[in-house]
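All protein chains but one are shown at their positions in the complex.
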Amino acid sequence: MSSDSKQSLNRREFFSYITVGWVMFTAAVGGLLSLAFRFTYPNVNFEPEMEFLAGSPTDYPNGVDERWKNGYGVWMVKQEGKLIALSNICTHLGCIPNWLPAELKFKCPCHGSGYYMSGINFEGPTPRPLERFKIGLQPDGKIKVDKTKIYRWEKGEWDNPDSFLEV
Amino acid sequence: MSDKGIAKQVRETQVWKSIFRHGPPDNSRNRAAVIAGNVFLHLHPIKLKKSGVQLGYTWCMGGLTFFIFLALTVTGLLLMFYYRPTAEYAFNDIVALREHVPLGIMREIHRWGAHAMVITVWIHMFRVFMTGSYKPPREFNWGVGVILLVLTLLLSFTGYLLPWDQLAIWAITVGSGMAKATPFAGNAGPGAMLARIGDFVMVSDKNDVRFQLLGGRFVGEPALLRFYILHCVFIPLVVGVLIAVHFWRVRKDGGISAPL
Amino acid sequence: MSESKEPGMAFQMTKLHKVMAVLSFIFFVTTVWVFLDDYIRPWKAIQVEAQQIKRRHTEEAIKAAKKEIDSKKLAELQANLGKGKDIVASRKKEISKTEDELKAVLTKIKAQTIKNGTSNGDVSAINFQYETAQKEHNAKEAEKKLAELLKLKAEFSQGKDNLKAYQAEEKIIRAKLADLNKEVTDNEKAIKEITTKLNLLELAKKQTDMSLIFAIRNMPFLDYLDPTIKIQQIVINNVTDDRYFRQVPKVDRCITCHTFIDQPGYEKEKQPFRTHPKLDLMVGMESSHPMKTTGCTSCHGGEGQRVNDFASVAHMPDGEKQEKEWIQKYGWKEPHHVASPMLKLSQTEAGCVKCHSGVELIKGATVLNEGRMAIEKYGCYGCHKMGEWAENRRKPGPSLLKIAGKVDKEWFKSWVWEPRSFNKHSRMPAFFRQSNNSKPEFIRYNMAEVNAIAEYVYDKSKPYVPNEKFHAGNAENGKKIISQVGCLGCHGVDGLEDQSNKVKAYAGPWLTGLGSKVQPDWLVSWLKKPSHYQEDTIMPSMRLSDQEANDIATYLLSMRNKTFEALTFSPLDTKARDELLADYNSTFDTYESAVKKVAKMSDREKTLDLGKRSIGKYGCYSCHNLEGFDGYEGIGPNLTKEGSKPITQFGYGLQHDVAQTRDAWITAHLQRPSRWDEGIDKVFKDLNKMPNFYMSEAEAKKITVAILGQVADVVPMEGIKKHDAGAALYNQGMKVAGKYNCMGCHQIDGLRGDILKMYADDINQGPPRLVNEGHRVQTKWMYHFFGNVQPIRPWLQIRMPSFNLSLEEKNKLIAGFQQGAHQGTFEEPEMEVVWEPGEKEGAAKLWSAYNCVSCHSIGFTKDTPLAPNLHLASGRLRPSWIRKWLTNPQAILPGTVMPSFFGEDGTTPTEPGVFGGDAKKQINALTKYVIELGKNEKK
Partner (left out) sequence: MLRELVNRLSDPIISFPLATFAFYLMLRYYKIFGTKKFAYWTVGILIPVTTWFLADPNFFSIIKTPDNIPIIILLISVGFFTWFALHKAAINDTRIEEGLGPIEATPENREKVWSWPNLVYVELFAIIACTAFLIVWAIIFKAPLEEPANPTWAPNPAKAPWYFLGLQEMLVYFDPWMAGVVLPGLIVGGLIAIPYIDTNPKGNGYFTFKERAMAITAFLYGWLVLWVYLIIVGVFLRGPNWTFYGPFEFWDFHKVVASFNVNLSEIIWIKMLGIGLPKNLVMREIFGIILSLAYIIIIPPWFAKATKVGRDLLKNVGSIRYYIFMFLILMTMSLPIKMILRWLFSLKYIVALPEWELNL
């Protein structure tokens, strides 16, 4: 009986202690759990770089430039005032097509898929055009190609302003 | 002294008595005692309805699943002595397990056991559904069971990567590729496009759920390590805890199911 | 019993809640602390500062860019744009009509694309079925499929044609649309062209904004999403860190703080924001050591992986001042647990050695090269192994095989006892009278040793009879010859101190007191034919005439050292000798039986035995050729991996003033090796035997750099710039050049040329500088020249000596020069001269117009020649080199007297009348003319 009345007398105090206690506890546990979550994202990673600097836009004449083909698997194609970074992986079975300057086309030596300079497929077994990579200009005027971001024609992504560079 | 005499003498030693608190289980009292007095057998009730021991009714699939889980734990522990989860060594260690490590079928038992566990757990669920054993009072335990089933699949899935061969990384690439499409949390999922301000991309291949799972943008060495830890430590721990809950609730919710 | 009691409470609930609240509060605070502790890192502040610095630079660049823009033109263009907009607006109707047309065509194209896609799929599928039927020899099926296929193909190609037609239509409409918008787009384009740079800079500036987004991106917890402030690293797979029995790829995170290290324009910022001082050689993208593939700690050393603490990186201060500053600023501590801390700034060049190990002199590594030259001077490698660079070098000291024919025994003893008392420039180090062996009993033993050594050496010495007789000459003239013919390229000489100190030659001894040292006949024969006394000497013959040799000898012999002559060495103390021998013999025996054993030997035997043992003990044979020591290794410790030796393995003795670092120990050691014994009671045989070279601190420090570079790190082949066969040959050639001190006189590709310092007034009076020599002269000529030196430049007083080169050395030297100039051995030996019509006449005109014979007078006029004999050119020079030389001689040899006839760019001839002023044609014609001169001469 007496304890009951005591409790009711101290209700406010009692209420605030229990609230403070458990709110703090929950917040602390939540904080530690969120740190555990954060822990799973490393601050550096050792994956190969997918970006490279590709000189300045004036380095490229109209047409197909193969200087980054071997190192990075990218064709730089300048056409109609646009510079694009084209993947050199055939969309059929992943072979590497050749650029045939005389016929103005990419031709895959494996199964004969053919692509226009723009990357659009027009012959052979390939189901879709070549992929384009993100290309942009850095403040110092150098081109940066980012291979992590891929633009696919069939997804309507070639209108994306990051998928080409106006020159 | 006769043989019988020796057996009796042994049974009367302090050592024997300290281990076995009761006589041979050939009478009711001792049959109860053998179950109640043993921490492992204690999982069982002392007595149960006859239908609970009929294979045609229970199919024994839950029990087998648990047994295979134990077998996988033991074989898995042994495999860990030879296996190093690094891109340099993982594949060679698996070859070693096949080529020169004694008891060359250890990995086979582990792998086929894993497949078998997936099958037994599915069929266990099938049986539980068909006998309506999820109905009250067992709703909660059914839920625990579903989670255990999912964890079983995840255990198998994480283990799939460890041989570090083409089969492994491409299966995991396909499987983990789906995480990429998680709405709002995967870089190729619906809503990911919205989570950006200028060049600040909040959901990209460097910070989405797939990255968290793989520790990288593609299935590489960090993914191997993460899967190894998930496979060997994290998920087994969770599964162990949930199995305990599952069994406890079987006992508490009225024992192995039977018509009400 | 029936009143079962409810369990009671041990605590009051309110009390429990209070405890819970307090504990939770503490728990919560610790959680916050964890967050902050994890979040606050020093490098973040540095990156924020870097961002501000970048902003400042960008703002300056923006200012400059704005100035560049022609504001008038811009205003004009903007006005035009406004007008253009009005014009375009007036065509609104037309434009919207065209846009509708475009939309219609696009719809058609899309529909056709769908149709074509379906057809394409069908064609491929049916084609596969047809092929399968063919493969299975199912003729009926195949026929059916073929018919279907042909129909589909026709449909498909029709569809493709349709699509092309629509696309052509689209193109026309688009062109029309563009035409309609021309006034706007053209002006916009023009404006954009002018402002591109500015716009990009503005964008860059925006990236340095400290905005809310910036704060969110780098907020605790959220900084995993896409932080701008983050650890930057370079992973170099081709250079590894040694993790003992494992080599792991190097990871350098230095650029986390050294933010602009590879970006020009930050040279004046304070550290760590400063640009690398040698961007063209190191770090820069175009340099030979790009950052991405070379990294930072590959050269500098230190812990590249560390970012959180200035000291843990193992930054090393250069000098006490910097150390104090760092301790105060960063709490710097001596990195005791770091295997290879950073090289101090002044010692950075030591980092080159790891990869460029076998290279004689490394271009650009000034201190290191000087260190190596000092090592060469003192001959450290005689006793110590020092890596690839020091392998297979000649013995640093003269041969003692015929010493009895050169100096007398008394002189020898006094010299060995204290070389500096005879020659204060002596490079022979002092073994005796050092701080650790100056106790009377030690001196007694040492003197016995010297006596015994002399006995042994003279006992083994072969007789030598000089092949020339000395007759007195003109000392003054001798002195002049010495200063002129090039002796100073290798020797310092008393009386010529000024020049000698300029050149600082070290290949040969400083010549002093020779009158007190050698016999006159010996000296003359040595001067005339050094190899007569010592077959493998590097001293060349200067092709001196009898008179010249005698003049020189007279001068040299006039120098006497009276004090030294007066010295007499006390005779052999036989008791000390016997004690020492007994000591040697007691190593495996009791002292008593050793004494007995020694007693059995004859007196002579004892002396020679001690002599040999002493030579072995002090390692005399390491520097001098001596009989009886074939196959003995140098006595010093192997220094090949000295730069990686743990600091705990260095013995400090009682020298607490020497800092606990490798470099400090090495420098101190070099200056006074006996210091480690000081204050320590050591027995005679345990004394430190490293002699004292009396080298200056500066020299010691340079040598320290060279030794520090000798590290244990394994650099994988891929990590080193591929040393192709050519580079290896070049190194070998330069090694020979080093052995014979070619660079004491010639500057080779910008390196050394010590004697040139004497010719600072007129560099053309010095020995010719060799630039791309392998390209300049023909292989055959060079080979012939080495065997049979003849003067090319008769006006020079300095002489090219005749070296005693072995065939192998000759070939190595030539191959080295060729490869250094990337010249194939048999490329372009001689040229057939074929004149084009009129070319010869033009050449003749040029020949006289440029007045070649005014300098190249030999064979043409009686004038004193100021330039080489051109009749020899055809057999000596490569035509392509002649062309290059004619084009711009100053580019090859700055300061040459050869005029530049074709301007600085080599395209504007001073004689524009010939060949229409075509420089190339003129140069070709002159080259042919010069070559023909030689050919005619031969005939």
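Letters A, B and C mark the chains as written, and numbering starts fresh at 1 in each.
Please note the rule applied: contacts are C-beta pairs under 8 Å (C-beta built on N, C-alpha and C of every residue); 3 or more make two chains touch, one makes a residue touch a chain.
Since we're looking at a predicted model, the values are computed, not measured.
Within the full complex, the chain left out of the display contacts the shown chains A, B, C. Across C:26, C:114, C:248 or C:714, the residue that sits in touch with the chain not pictured is C:114.
If you put the hidden chain back, the residue from B:8, B:21, B:115 or B:252 that touches it is B:115.
Of the listed positions B:8, B:21, B:135 or B:196, the one in contact with the omitted chain in the full complex is B:135.
As for the chain not pictured, it touches chain A at residues 93-94, 111, 125, 155-157. Listed by residue number, the positions of chain C touching the unshown chain are 103-104, 106-107, 110-111, 114, 117-118, 120-122, 124-128, 132. Chain B meets the missing chain through residues 25, 28, 31-32, 34-35, 41, 44-57, 59-60, 63-64, 67-68, 71, 87, 91, 94-95, 98, 105, 107-109, 111-113, 115-116, 118-119, 122-123, 125-127, 129-136, 138-139, 142-143, 146-147, 149-150, 153, 156-157, 160, 163-171, 173-175, 177-183, 186, 188-194, 218-220, 257-260.
We take it that only the chains that are shown with their structure count from here on.
In whole angstrom, the spacing between the mean C-alpha positions of chain B and chain C is 61. Averaged C-alpha coordinates put the centre of chain A at 37 Å from the centre of chain B. Multi-chain contact residues of chain C (touching two or more other chains) are listed as 207, 224. Residue positions 207 of chain B are each in touch with at least two other chains.
Taken together, the chain A residues at the contact with chain C in this complex read 3, 7, 10, 13-14, 17-18, 20-25, 27-28, 31-32, 34-35, 38, 41, 43-44, 46, 125, 137-141.
By the touch criterion given at the top, residues 207, 213, 216-217, 224-226 of chain C touch chain B in their complex. Put simply, chain B touches chain A in their complex at residues 205, 207, 211-212, 215-218, 220-222.
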